[in-house]
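Structure, as structure tokens:
Of the protein chains in this complex, all but one are displayed in their positions.
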Amino acid sequence: MCCGDDLTMAEMRMIEAVRAAITEEMERDERVLIMGEDVGRKGGVFGATDGLYARFGEARVLDTPLAESGIVGVAIGAALNGLIPIAEIQFADFIHPAFDQIVSEAARTRYRSNGDWSVPIVIRTPFGGGVHGGLYHSQSIEAFYAHVPGLKVVVPSMPGDAKGLLKSAIRDPDPVLFLEHKKVYRLVTEEVPEGEHLVPIGPAVVRREGTNVSCFAWGLMTHYCMQAAEQLANEGVSVEVVDLRCLAPLDRDTILSSVRKTGKAVIVHEDNITGGFGAEIAAIISEHAFDSLDGPVVRVAGPDIPAMPFNTPQEDFFMPNPVKIAEAVRKLASY
Amino acid sequence: MCCGDDLTMAEMRMIEAVRAAITEEMERDERVLIMGEDVGRKGGVFGATDGLYARFGEARVLDTPLAESGIVGVAIGAALNGLIPIAEIQFADFIHPAFDQIVSEAARTRYRSNGDWSVPIVIRTPFGGGVHGGLYHSQSIEAFYAHVPGLKVVVPSMPGDAKGLLKSAIRDPDPVLFLEHKKVYRLVTEEVPEGEHLVPIGPAVVRREGTNVSCFAWGLMTHYCMQAAEQLANEGVSVEVVDLRCLAPLDRDTILSSVRKTGKAVIVHEDNITGGFGAEIAAIISEHAFDSLDGPVVRVAGPDIPAMPFNTPQEDFFMPNPVKIAEAVRKLASY
Amino acid sequence: MIARASGTDLEPHALLALYKTMVMARAIERRLWVLDHLASARSGDVGAQRRVGSRNLESAGFEAVQVAAAAALDRGSDWVVPCHLDLALCLAMGLSPLDVMLSIFARAADPSSGARQAPGAFGSRAARIVMTSASAGRHVVQAAGIAYASKLQGVDQVTLVCTDERGIQSGDWHEGMNFAGAHALPLICLIEDRADDEGPIPQNWLGSPIARAEGYGLAAEAIDGGDFVDAFAALRRATARARTGGGPTVIHAPVVELTSTKPGGGLRPPEELEALAGHDPVERMRRRLLAAGVLDESADDNLQRECAGVVRTAVEEASAAPSPKGPQALDNVLWRRPDDG
Partner (left out) sequence: MIARASGTDLEPHALLALYKTMVMARAIERRLWVLDHLASARSGDVGAQRRVGSRNLESAGFEAVQVAAAAALDRGSDWVVPCHLDLALCLAMGLSPLDVMLSIFARAADPSSGARQAPGAFGSRAARIVMTSASAGRHVVQAAGIAYASKLQGVDQVTLVCTDERGIQSGDWHEGMNFAGAHALPLICLIEDRADDEGPIPQNWLGSPIARAEGYGLAAEAIDGGDFVDAFAALRRATARARTGGGPTVIHAPVVELTSTKPGGGLRPPEELEALAGHDPVERMRRRLLAAGVLDESADDNLQRECAGVVRTAVEEASAAPSPKGPQALDNVLWRRPDDG
């Protein structure tokens, strides 16, 4: 984390950190623009772009048609011609119409042109459940995209990271998918440096050190793991919590050194378990830290259900939470 | 595998087996139709629907616009209104524009209506590399879809399975993604029962029994694993080859019993490694067969490259092959 | 005579039934506004995020065109593919106020989805109302598929698909219209367009939906979406065209937004509210039926009271009904992963 020592700090939630990053980057570089459904006049459905329309005008804070493939496609084209677009997809659930533009186009442009072209875009989108969003406003999408070489996938869990990683993403010469958990937007506050605060895309961060079991998570699940760790500390189980922050590129070294220390790994995500990104982490551990393992690699994740139901009991059934996490960790600790 | 004992057999390649399955099902049930780009007048770019246009007419062998979301969307609607559409996507690389129709619609319809509606469609598509298809005619797509609850994903490696599984898929009340490896279409022939030959969707098949290492594969990679196993047998390494055939649902029992027997697992796929479906198999093994493991769980897969290059040296670099597989198995065997 | 005076050839009892559906739809929405847009009615959800994704029940203003559409269709054989705006349409097609409330309150007995979908996504196989998703546009091309199946099977069925006006910007609208046109399918696409005060976003659109439709070689007409008679006539023409092999019709139905608040916030002045009432389709229908002698003030009073009562009862029943059980989240999955329960 690079921060000059003369930076002032401000108490922020993640939503404000996102807004600050966008605003500062648009101030800094007039090639930066933000585009999406209702990002302009309405300031975004979560307020992430509140005030930007008045400040930067309708050409740089662009209300787009309701057409996600078009949003990403226009962003790609604008990037090819010198701009640095931030494309907002209103909800991650609605990113799928743009799948081909993201996977076959944005992520493949540098490679297919053997380095002649690149696509410096950021695709920001609110994701995740536990907010009564129902089947079409709750999903996690990281597994689809972290599988795609050519695309970076970032999932901050804290306001400071959100700001620093988003600024890095905007300055990145390649496409970055930036996932903002809806429930985290207003969950916690922290002191965030004003101005130039960059967090590099890649490195994970150990949020809590521990010796018995390693927990790996991202987004909201980081917070839930911290709560579970707190609870387990009272029971004498020492849990290390690793916030991956970036899924692509993935910080394999931090993952492996944590497991080599604790010998036990629990991976936590909201997305349904089969083929979720947790599988990749489990696979890496079981291939590269096999000798250090003192127990099975365990995943705590959403069940294999097509999407997260709206009604409270079933949403609760779906969502991992601190209790479910603690239970799995406790069991593994005593393996 | 259900086959009456009065069935006659015919020597077939996979492409003919696919055509036979479609033809027989269209004969059997007039609700079945096939639709896609060039499936009609041209008989399909691989000839899978050759002759069907003349036989069943343009309404049931439907040439569609070049519009994949439309193809799948129309198929979904037709299924809701009593038909049983087989939607052909000309190349798996071009299925992505239909991602939302498949993931958010077809796969979610039964669930979101709590069982009131269902979508009995089959989406067939040729996939895979090693055929000089280049960046847009070589890709593997199974990881994206096997992650989606509500969707079945089938990948036959042999003509008989292709026929029997496709017939089962057409009769299945829910959406099935049916992946046909382009290089396997004309790779091998086998005796395939004529007429009623159904292979259930789900169970894997052990293609070769062995005791030292288990190999898990699907599609073309099954053949390459068999060749590697043959080679290794000469070297005294006994390899079990499991052809998964279906990735969703996944035959966990067969996977786990094989690993419990051999203690060692190699998973092979063409798709790039990170977040590929091999990760899921590794995760299952490392969670549920941990006690039986005598070595790390190893994956042999495509490298993390945006897509398979056209030129021969780089395509070869990308593709797993019997030599690369044998090398990994040999190393693991002596672990 | 009476009927003719009402501007249609519908029988008085039919007109009254449609009007009652309009009143019922409005009563449901009004009740929900009172319940603070439904959220406070449910299990302690509070804060800014409680309404995430819940753009539900925004039928107000569209009641006339929706019941007109239902009246032009053959219930039981024709198909409806609604969007999130179509409360009045779904009621007219057979959904009951209790069904609606069970969805709103996310109860186990919600017939549309067992409370899996966010409120407002109605569906019923029995009523041929196709369960919609929230992904705008996808359903348009599905509707074309439904209509294709009707044609292929040689059955006389019309499919009505509804979309808000921004839905037609998505690629799937194009793919659906293109396919429907090429096959001359019995499809009607109703564009429900609620102009908000700030007007449409100019960067989104050029030209009219009618011109778009004509570009596909489709029949198209713009109507006054707030006027039952205008709407019914257009829908009748469209269903007749569909049934006689004339192919699809696109109907663009703009309506005025009915809101008592000013764009920047604060209440509108009385004269604006009065003018707005003149655009209210329920009120326009009421005046029309009064003028035609199909309705009188006291009958209207009764009808209004009856609807309010039905809604009150539905709210009571629904709020007393049990929620789904958590593990029922696994019902209707295609198979269960062993560890999921």
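Letters A, B and C mark the chains in the order given here, with residues in each chain numbered from 1 onward.
The rule is short, and it goes like this: a residue touches a chain if its C-beta (ideal position, glycine included) is under 8 Å from a C-beta of that chain, and two chains touch if they have at least 3 such contacts.
Please read all numbers here as calculations on a predicted model, not as lab measurements.
**Student:** When the whole complex is taken into account, which chains on show are touched by the absent chain?
**Tutor:** Taking every chain of the complex into account, the missing one touches A, B, C.
**Student:** Which of A:49, A:101, A:272 or A:286 sits in contact with the chain that's absent?
**Tutor:** Within the whole complex, the residue contacting the unshown chain is A:101.
**Student:** Of C:153, C:204, C:259 or C:304, which residue touches the hidden chain?
**Tutor:** Considering all chains, including the one not shown, the answer is C:204.
**Student:** Any idea which of C:7, C:94, C:215 or C:326 touches the chain not displayed?
**Tutor:** C:215
**Student:** Considering the entire assembly, which residues of chain A contact the chain that has been omitted?
**Tutor:** 33, 59-60, 64-65, 67, 69-70, 73-83, 85, 97, 100-101, 104-105, 108-117, 149-150, 152, 174, 249, 252
**Student:** Can you name the residues of chain C that touch the chain not displayed here?
**Tutor:** Touching the chain left out of view, chain C contributes residues 169-175, 178, 181-184, 202-207, 211-218.
**Student:** In the complete complex, the non-displayed chain touches which residues of chain B?
**Tutor:** Here the touching residues of chain B are 40-41, 58, 62-70, 91, 93-94, 96-97, 131-138, 182-183, 185-186, 273-274, 303-306, 309-314, 316-318.
What we mean here is this: only the chains that are shown with their structure count from here on.
**Student:** Going by C-alpha centroids, which chain is farthest from chain C? Tell me that one.
**Tutor:** The chain farthest from chain C, judged by C-alpha centres, is B.
**Student:** When the mean CA coordinate of each chain is compared with the mean CA coordinate of the whole protein, which chain is closest?
**Tutor:** The chain sitting closest to the overall C-alpha centre is A.
**Student:** So what's the Cα centroid distance for chain A and chain B, whole Å?
**Tutor:** One centre to the other, that is 31 Å.
**Student:** At least two partner chains per residue is the criterion; list those residues in chain A.
**Tutor:** 69, 93-94, 96-97, 135-136, 274, 304-306, in rising order.
**Student:** Where in chain C do residues touch at least two different other chains?
**Tutor:** Answer for chain C, listing residues that touch two or more other chains: 114, 116-117, 133, 135, 171-172, 333.
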